[in-house]
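Sharing a structure here in structure tokens format.
Taken from a larger complex, these chains appear in their original positions, while the remainder are omitted.
Going in written order, the chains are labelled A, B and C, and every chain counts its residues from 1.
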Amino acid sequence: MSVHDDAVRTTPLVEVVGAVRRYPGVVALRGVDLTIHAGEVLSLTGENGSGKSTLAKIIGGVEQPDEGRILVDGRQTVITDPSAARDLGIVMISQELTLAPSLTVAENIMMGRLPRRGGRVDWSSARRQAREVLDQLDVHISVDVPVRELSVELQQEVEIARAISSQARLLILDEATSSLSEAATDRLLELVRLQAQRGVAVLMISHRMPELYSTAQRATVLRDGTLVGSVPLPSTPEAQLVRMMVGRDLGDYYGSREVTIGETVLEVDGLVSADGEMSPTSFTVSAGEVLGVAGLVGSGKAQLAMSLGGAIPASGTVRVRGKDVALGDPRRVIAAGIGYVPDDRRKSALLPVRSVSDNLSVSWLRRLGRGGIIRTSVERRRVKDAIERYGVKTSSPGKRITLLSGGNQQKVILGRTFALGCDVYVLSEPTRGVDVGSKSAIYAMLHELASSGAAVIVVSSELPELIGLSDRILVFFRGSVCGELTGDDISEQTIGDLAVSGRVHANDVLNS
Amino acid sequence: MSSDQLAAEKRPDSGHGGPPHDAAPSRAASMWSEIQRVSGRSTGVIAGLVILCIYLAVTQPVFATWGNTTNVVAGNSVILLLAIGATFVILSGGIDLSTAAAGAATAMVFGELLSAGVGAFVAVVGTLAFGLFLGAVNGVLISYLKIPFLVVTLGTLSIFESFALVLSSGKTINTFTLDGFEPVYRFALDDVAGVPYLLIFDVVVVVVAALVLRYTSFGRGVYAIGSNSEAARLNGINVARTTLMVYVIAGLCAGLAALVQVGRLTGASPNIDSTLLLTVIAAVLIGGTAYTGGEGGVGGTVLGVLFLGVIQNGLTLSDVSTFWRGTVNGLVLIVAVALGVGRDRGWFRLPKGGTRG
Amino acid sequence: GSSSSDAGGASSDSLTIGYSTPVESQPSQQDLIAGLETGAKSLGWKTDVIDANLSPDAQVSNVQTMLQKKVDAVSIWTLDAGAMQGTFAQAAAAKIPLIGVNSTGDQIGTTVWWQLNLCKAEDAPFKVAAQQFAKWRPGGKIIVMGGPPVPSIQGNVKCFTEAAKAAGLTVLSETDNVKDSSSSASALTSDLLSKYDDVDAFWAYNDASALGISAAITQAGKKISDGTSDGVIVTGANGDTDAIEAVRQGRLTGTWDPQPNATGLAVIKALQDAKAGKAEKELVVESVFWSAENIDTYKKPGSRGHTLDTIPLVK
């Protein structure tokens, strides 16, 4: 706490006054104030589309406010562009990854500040420095591979490495943890506290309550581009914070349902991913069941989802309602009644230059008419339905998807899949970047899908979510299922142990 | 490409080539929204086109005449047809460098078929089939053998070119007196009530292409692939087949263009106008179709072709010296597009903080 | 008699003569090469033809390749006479005789000319053409269509245009078919016709353009004149087979035939003379104008019975 107290007395490191940002069709910020002190960890929260990223971008020099001013060290400053922000010691990890896919890890980490010797880039020291940061983060990858070849999580780690290795006075993390596993998240949060102790100010945007409570000293809440208020953490009760964000009580967060397990819908037998990351895996899921899949990064849980979704080539047998499914071909997989939501939204889900409407209907093309002819009336109707039903915040269905806030993009991706009326849903990190309110809405939808007789598989790195949702949990360890948990056996402890060591420690078993 | 260029080619408020959104189901309305969308992407070109036409109408009395208008149409039909094929390809994220060469090759095939004395119908069908075939060659190499499209179409460009030369050992086939040519000749030449068949044909082709792109799942697939082919694949779109189809369509358009070409010239020549390829691609891009794919449409392409066609026509009428033509041509082009960019960046609005880029 | 015995003597030591063609795919070039080969064969010589395919840079390399292949003589039709001096110098340095075809240069011994590329003489083809136009349409209005802006073509355009004015014709417009294709020619013409619909005649620098013009004229609903009949007069040059046919069918008033096949023979003759030490500065191959009047007497380039001794040269 002491750090916090000192901070309050000093002049704020950065102060935003009455920031307004208008976009065609929306006002993202309507006169928002924000102050952050050196050595303080301030969490900025609010619903999807409430303006958090926009505010962050304004501080980071990526966007210019239409009105309002910014004071740095009490002096009014115009942060013209990202490099100006850097010079002020403001470093930001933006919500969308900003890596150069064809360049190496080393170069991405050192981008814009490659060490020079005798006028020429000193690669050996560049690679050494990159190495060192990654070690701090306890990430063990070659600094010489192009980031294109890394998983989302590792790419996020590279992004983080870049940020913390640049001597920042203010560090902005816009949902930096959203694509990190629990373990990686903990490491990052530990680093954040460390930085804070060193007097670095951290502005942390996140939808994950536990993180805020474990790390932040204050929370500033936005709703619809207006400031709801700032409250001290962890003293403020979660319910109150959530109420500030959503404007109502959420009640039973993860929701629940009358679990009625029906006949077996999905049979997986000896499923192997061609890349060898996942060794033969077998299990079944029944109608009305929600199966959670846990595991560390690289444990093969991602490959399970991708194989079932037809995203990567795989062998083995998969049956839906007794019918064999041809693997490695999304078309057949969908036809067989499997709906898949990939975890890498940017790379494998969004149609970037297209509208919200197109991003929804791309999943329904076959259903929007007969003989390949699309009935735009049906299309418009369904798009409208989906936007309402899944609470997508957009000024019009014609708006370019990439102009939506991160969470709203995710809702579009989920919505188009849920609307397919499939037998089996395979959802990889379904609530990545989604706000608390919408999360519980999505959980409700998953329950609804399940109760309507679908088999739902949720692959997630958020343990609370898994535990809250799943009737049964498979834990992956080194490429194969090392444990299956049901009922009371399901706990952070057991899952954690299995994921890390592949076995449950005796004492836990005793406890349970 | 730099984000700025991206910004310029895919402008934030530039709408998109997809289905009409806020449009009532009625055709009229959707046509209107089409126009809005096109104009959104190509203000500059429209403005430029209007200004050009006014200028020419004033300075060149002939310009505004119906006769001259039909000239422009007839004189640019070949470019238009090729450009429509190119639009499909570019929307899907590719580029077809072989399109002009394919045109020449199919033209020669048409000539040979006629000289072989097969009737008009067979000759026409044969030519179109051959066009399809050439397109399929590109398509298969690209979509199934996964050879980069630039390499493939660069290669087929020179193969088709040489094929055209080989067929008649470099000579132009004079089709005028060949029986079977008559109908095609009439088609390229005659009109109903002053409206050339060519004009009608062009309109039909454009409308069909626009409808295919907007109201069929194939068309939507083209946009999806051009926008993010992995996402398209995961949503059950048959990427390989769609890509193949796209190049086949380009081949078919080359076939159509060949027929018009031969019909107008009453001869099939193996020599390719070296500027044709660039003109075609230019027309598509000027029309606001993003060269990175996923965005644009035939509406814009028509604009692009008209724009370039009118410039040429104007240069001839106001007979600008051969040497200076290029300068005028280039300046008009850049300025017109700059107008559009300027509009989107609000150069013409009162200066206000935060014009982005 | 005697010259043929020279030939006999020559054939004893076989020579290889290289020909650097600007663009082999053109029919007239093929005829020229055919002539070259017939001539060479009749002396027991060999030919080595290399195509520059319209790239001056390639042509430079091609000549160097010939020098490496140690040919005994180089004949060349320069794409760009202004841009070959260095290469010529190298050839001269290698003591290899140079025969130019429609091309000159300091080191070039003999140049074989197409008559229609020369404008000095009173009976220069395009001067004759101008007078012909004036005879057909006294005081008529004409349009002149040049090609890509290269000196040789511009020379021909100038030659005709001046003669035409001198002959009392009005030149409505002088445009260039820069893209050099029939289609672009017809596009240009359509535009021009909508501006000058009272035009009497078109003169085109080559047949491709002329045929494009002719197509556009028919599309504008006008007739093509055979000179005497009414309609628009259109003449081209090169004597391409499709142009000849067009003349037969009355779609072209006439075309100037430079007799490329004979030109090929003339190249061999020039070299033969050079060996015999009686080289001339230039050999001019006669150009023939084919029109309705004489088209029935037309023979294909290869089959006009020309030999090294009966080349139709302008004295």
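Just so it is clear, contacts are C-beta pairs under 8 Å (C-beta built on N, C-alpha and C of every residue); 3 or more make two chains touch, one makes a residue touch a chain.
Since this is a predicted model, take the numbers as computed values, not measurements.
The full set of protein chains in this structure file adds up to A x1, B x2, C x1.
Here is the rule we use: only the chains that are shown with their structure count from here on.
Here the chain at the heart of the shown protein, by mean C-alpha position, is B. In terms of C-beta pairs in contact, A-B outnumbers the other of B-C and A-B.
Rounded to whole angstrom, the centroid-to-centroid distance between subunit A and subunit C, based on C-alpha atoms, equals 74 Å. Inter-chain centre distance (subunit B to subunit C, centres taken as mean C-alpha positions): 36 Å.
Put simply, the C-alpha centre of subunit A and that of subunit B have 42 angstrom between them. Shown for subunit B are the residues in touch with two or more other chains, of which there are none. Residues of subunit A in contact with at least two other chains: none.
Within the complex, the subunit B residues that touch subunit A are 10, 12-13, 15-16, 18-23, 25, 30, 214-218, 220-221, 223-224, 227-228, 230-238, 290, 292, 294-295, 352-354, 356. Contact residues on subunit C toward subunit B in their complex (touch as defined above): 25-27, 30, 146, 149, 173, 175-176, 178-184, 186-188, 190-192, 194-195, 208, 211-212, 215, 218-219, 240-242, 245-246, 249, 251. Here subunit B touches subunit C in the complex through residues 60, 62, 65, 67-68, 71, 74-75, 78, 165, 169-174, 176-177, 188-189, 261, 264-267, 269-275, 312-313, 316-317, 319, 322-323, 325, going by the rule given at the top.
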